[in-house]
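Attaching a single structure in structure tokens format; questions to follow.
The complex appears here without one of its protein chains, the remainder shown in place.
As written, the chain order gives the labels A and B, with residue 1 at the start of each chain.
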Amino acid sequence: MTLQLTNVTLTHANGVHALRGVDLHIAAGEQVAIIGPSGAGKSSLLNLLATALRPGSGEVQLLGERAWQLSARQRQRLRARIGLVHQAPPLPPRQRVITAVLAGKLGQWSLGKSLLNLLHPVDIPGARAALARLDLGDKLFAQCQQLSGGQLQRVGVARVLYQAPEVLLADEPVSAMDPVLAGHTLTVLCRHAREHKVTLVASLHAVELALGHFSRIIGLREGQILFDLPPGAVDHELLDRLYANEQLQSPPTPVAPLSLQIPRC
Amino acid sequence: MLTSDSRDPATLPRLLLSLLAVALLWPGIRFSELDLSVLLAGGSQSEMGRFVATFWPPAYGEEFLALLWQATLQTLAIATAGMTLALLLAVPASLLASRALSLSAASRGGRPSFLGRLLRWPVRGLLIFLRSVPEIVWALLFVRAVGLGPTAGVLAIAITYSGMLGKVYAEIFESVDQRPAHALLQAGSGRLAAFAYGILPNVAAELLSYTVYRWECAIRASVVMGFVGAGGLGQQMDLSLRMFAGGEVASLLLTFLLLVLLADQLSRLLRWRLG
Partner (left out) sequence: MNRLINLALLLAVGVAVVTSFGYLGIDLGALGDSDNLRQMGAYARRFLSPDLSANHLQAIAHGALETIAMSALGTLLAALFGLILALPAAGRFGWPFKSASRLLLNALRAIPELVWAALMVLAAGLGPNAGTLALALHTTGVLGRLFAEALENTPPQPADAIRLQGANALWAFCYGTLPNLLPQLLAYVLYRWENNIRMASVLGFVGAGGLGQMLYVSLSLFQEAQASTVMMAMLLLVLAVDSLSSWSRQRWVKA
């Protein structure tokens, strides 16, 4: 088993029960989609798999290692083999796209190479190849703040593709894209996973996209797995049960702009 | 695949900037005669080390403490008197210089006529000149003109701070909504009345806050000016440094730090209560 969760419970700092007693087994090379209503715990589940969050109870086994029994350094090495596409791309606005993409390999590079990369990009062809697969090859030297939301998300995906991890986790990777672009990006992700024998786990809001691209659909509701089926077996009744009484999603809080306080003395 | 831009376009500017920085660094170090080792050469070998050793314990003899107390009071008095004189000049100057009182602006949507701008320009220029020369230069000049002692400090603060206060006041007047004042002006009221009823209520808090903040700065400035003979804690510190009386310097520094802290608290209190 590449990814294995055993009776995992996760409670956030504000008291919200994100996951309750989740059991999950994902084999190497599988392509899994996670769907569910807002607040079901999809992001929490993916962040847990990426070792960004620590479970309250239960065991997390990733790539054959018990993630939270390792020392900090060993866990860092494990993390370099797992890639997470974040829901909101964590890219500094003034950073250039090329540096943002090349940062994907920071967990694998030596000290000298990482340092050199700050001054001058060390692998322009590699970054371009990753971006080209997402039709962003011409934005290599643009600043992140010059891109649209959908383009930023694709840069986030390109970074993880460049990282070339053994496990690829994607938290709503296409939420800011139009349906055609979203479908295209998911195709790229799935093809990459197939060609490189990478385990792919993606959470998606759009059910049709999930059903159309993945071979295993997991439905998550209120922190528990409702069903775990191939796409053919997912029918309307099941989806209704999954999304029953979906609350209106509150808009994300806008990030306050950085303010400059120049004192007047 | 496009090979035309396989080179990083930022390479050339970065390289040029680095070369420029290095090219400027060398003469910079030469002109400033930079030598960090004097800081690290502590211990009994160096002048500095021996001098710093005399800082402990700080002096606390009875005579010296009386001197300390007097010097502190003098510093406070210099700052307060200087600020008062500065305000006497700054308030009329700011009213003259501010576009907030412009009659022509009232009927032109906020932009004064050419004549209006022209007549205000000399006052603004004067204010800028007054604040551009550092107060310590004025202090130095006044010490030569009226002799050593606190008078030079008071005059120096009065001149420099009138420039600072006048300019900032004028800007504060212009930064609030001008329409109430414009309405009053167009209804025929005098300029000062329009100002008092239309602008003053909105800016009073900010004016007060800035003035109290400046008073704090004036205290620090008084100490600094003492080094050129303008009285107060600074002059004492200068004397003690020349005599290599480390203990006295330490006491004076501690007193200064305490004074600044108290002034900060007092200013916060005043700003909170009167704001």
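List of remarks:
Just so we're on the same page, a contact is a pair of C-beta atoms (placed from the backbone, for glycine too) under 8 Å apart; a residue touches a chain by one contact, two chains touch by 3 or more.
The shown structure was predicted, so the numbers you read here are calculated from the model rather than taken from an experiment.
Set against the missing chain, the residues A:8, A:22 or A:103 yield one that touches it, A:103. The hidden chain makes contact, of the residues A:25, A:77, A:194 or A:241, with A:77. From the set A:61, A:114 or A:175, the residue in touch with the chain omitted from the display is A:114, counting the whole complex. From the options A:24, A:40, A:91 or A:201, the residue with contact to the unseen chain in the full assembly is A:91. The omitted chain makes contact with just one of the residues A:31, A:51, A:151 or A:199: A:51. Along chain B, the points of touch with the absent chain fall at residues 24, 27-36, 38-39, 46-48, 51, 73-74, 76-78, 80-81, 84, 132-134, 136-137, 140-141, 144-146, 150-151, 154-155, 220, 223-224, 227-228, 237-238, 241, 253, 256-257, 260, 270, 273-274. By the touch criterion stated above, the residues of chain A touching the omitted chain are 50-52, 76-81, 83-84, 86, 88, 90-95, 99, 103-104, 106-108, 114, 118, 163, 255, 258-262.
Everything that follows uses one rule, which is that only the chains that are shown with their structure count from here on.
Taking each chain's centre as the mean of its C-alpha atoms, chain A lies 52 Å from chain B.
Residues of chain A that touch chain B in their complex: 96, 98, 119-121, 124-125, 128, 132, 137-138, 140-141, 264-265. Looking at the complex, you find that chain B touches chain A at residues 1-2, 5-11, 14, 168, 210, 213, 217.
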